[in-house]
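Let me begin by handing over the structure; questions about it come next.
A protein chain is absent from this complex, but the other protein chains hold their places.
This part shows subunit A:
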Amino acid sequence: MLLVLTEEHREHLSMLPQVEPSVVGEFGRIALEFLRRGTSPKIYEGAARKLGVSVEAVQQGVEGLMFLLMESSKHTISEVDFMDSVLILGFGEELNQVLLQLYQDNKVQIRRILSQLIPSQPAFHQLEWRLDVQLASRSLRQRLVPTVTMRLMLSESEEGQRSTRVLQTDPSTLLHLISTLEAALAAVKTSHSRRILRNIK
């Protein structure tokens, strides 16, 4: 599929042919850092001073380049499609090659960064358990009460924060829990789910 670039985007990218291809490579690196960590005005000012253009032009060029790379990685377009989309901008052959190289080198990384932006539910990390038997308490002796205590650790979002829940149950509830979960697992093997899974594959 071809990327459709808006007028504004094309304007922003129009400053790229005015500089040398090595500078475009440098802009590409800045654009990737932007994706990973955000950016600072100092980098733009330094580049603007060296090239003799305005800070805004540098910023627009870098952001335009970053947006181009991001859209291409998002749709994982093939090289042919990428070249066709870039040809519309009317850049020189060398510049197109530089852009293509940038895209190919960094496609995987950009996709990985983009995948971290997907909102995620807390996910299972670990379950620790212990089996205890209560023998006596202050009010009552000669008891025999088995309990299963569990600590469920979940990982929230992406920063690796862990949330912990402590649960306690008696063995009969635990058996019920196990049979419910096994029924859930068995539901994957029914013909209905198999039919759907076959169509997704």
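A few comments on the model shown:
In this text, a residue touches a chain if its C-beta (ideal position, glycine included) is under 8 Å from a C-beta of that chain, and two chains touch if they have at least 3 such contacts; residues count from 1.
Here is the rule we go by: contacts and distances are computed from a predicted model.
Its record in UniProt calls the unshown chain "COMM domain containing 4", which is the match among "pantothenate kinase", "Coatomer subunit gamma", "Electron transfer flavoprotein subunit beta" or "COMM domain containing 4". In the complete assembly, the contact with the undisplayed chain comes from A:136, out of A:2, A:108 or A:136. From the set A:54, A:78, A:164 or A:179, the residue in touch with the chain omitted from the display is A:164, counting the whole complex.
By the touch definition given at the top, subunit A reaches the unshown chain through residues 128-130, 135-136, 138, 141, 149-151, 164, 166.
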